[in-house]
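For reference, the structure discussed in these notes is given below.
Only a single protein chain was left out; the remaining protein chains are all shown in position.
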Amino acid sequence: MLNTALQIAFALVSLAFLLSFWRLLKGPDAPDRILALDTLYVNTLALLVLLGIYRGSALYFEAALLIAMMGFVGTVALCKYLLHGDIIE
Amino acid sequence: MRHLLPHPLLSLTLTLLWLLLVNQLSAGHVVLGALLGWLIPFATSAFWLEQVRIRHPLTLLHYFGILILDIVHGSFHVAYLILRGPARLRPVFVEVPLALKTHLAISLLANTISLTPGTVSVLLSGDRRSLIVHALDTGDSDALVGKIKQRYEAPLKWIFEEGSD
Partner (left out) sequence: MIDLLLSLLILAGAMFTFIGSLGLARLRDFYTRLHGPTKATTLGVGCLLVASAVFFSVREEGISLHEVLVSLFLFITAPVSAHLLAKAALHLKLKSLAPTPAPDSDSPSNPALERDRAD
């Protein structure tokens, strides 16, 4: 049962990935693309967690943690660039 | 005492974070975590401008309990709105006047608003007197403001500021 659930979950998260990617390509404005990128980071995180359960390996967790942090830092940096035209004040 | 342990709460949090990060509870890691929790506040003391004072810890726990329930409820609500389609949404910007003064309490309120049903905090006015909030689907914006003030702002004010001035 767990395996079936995992496979359905993989499909759903992949679809989510595609939808976010579509928004990333379509835009229409910079904040939309940043939001899409941020969502892509979180979707990747979801995929990694699922993969960790599927393979029964805790190793993927470290990658998930790093991706969560990079995603946040990236989003904040891009937003600050939009707000001030500059990242480090 | 204050020189030896400038931010006790921060130290405790850091120790707990370290234990969560290594994901095991052994004496060695407790000591290492406590050491880090003691050293890091010194290294970063320049960033901690105001001392955090929690006046009512139990109310804070209760607040987090309510918050978790509201996050779950809020996500179901937003999911329903998204599935129902964009045509029937009534998005609106509302302005919430703030009674909170400390940075931490305002940040917590803004984050709470973003995580709970159908609202995202958008902009804090320059004088920190009001917060502009975007609501996804609202018929009655005054009721929304009232709900935010009564459900979230009042307990935060009680926890962090009551009796301080």
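Each chain carries a letter (A and B) given by its place in the written order, and its residues are counted from 1.
To be clear about the criterion, a contact is a pair of C-beta atoms (placed from the backbone, for glycine too) under 8 Å apart; a residue touches a chain by one contact, two chains touch by 3 or more.
Predicted, not measured: the structure shown is a model, and the values here were computed from it.
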Partner chains on view for the chain not depicted: A, B
Residue among B:I66, B:V92 or B:A154 touching the omitted chain: B:V92
Residues from chain A at the interface with the omitted partner, ascending: 1-2, 4-6, 8-10, 12-13, 15-17, 19-20, 22-23, 29-32, 34-36, 38-39, 42-43, 45-46, 49-50, 52-53, 56, 58, 61, 64-65, 68-69, 72, 75-76, 79-80, 82-84, 89
Chain B, residues in touch with the chain not shown (by the definition above): 17, 20-24, 47, 71-72, 74-75, 78-79, 81-83, 85-86, 89, 91-93, 95, 103-104, 107, 110-115, 118, 120-128, 132, 134, 136
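Note that only the chains that are shown with their structure count from here on.
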Distance between chain centroids, defined by C-alpha means - chain A, chain B (Å): 23
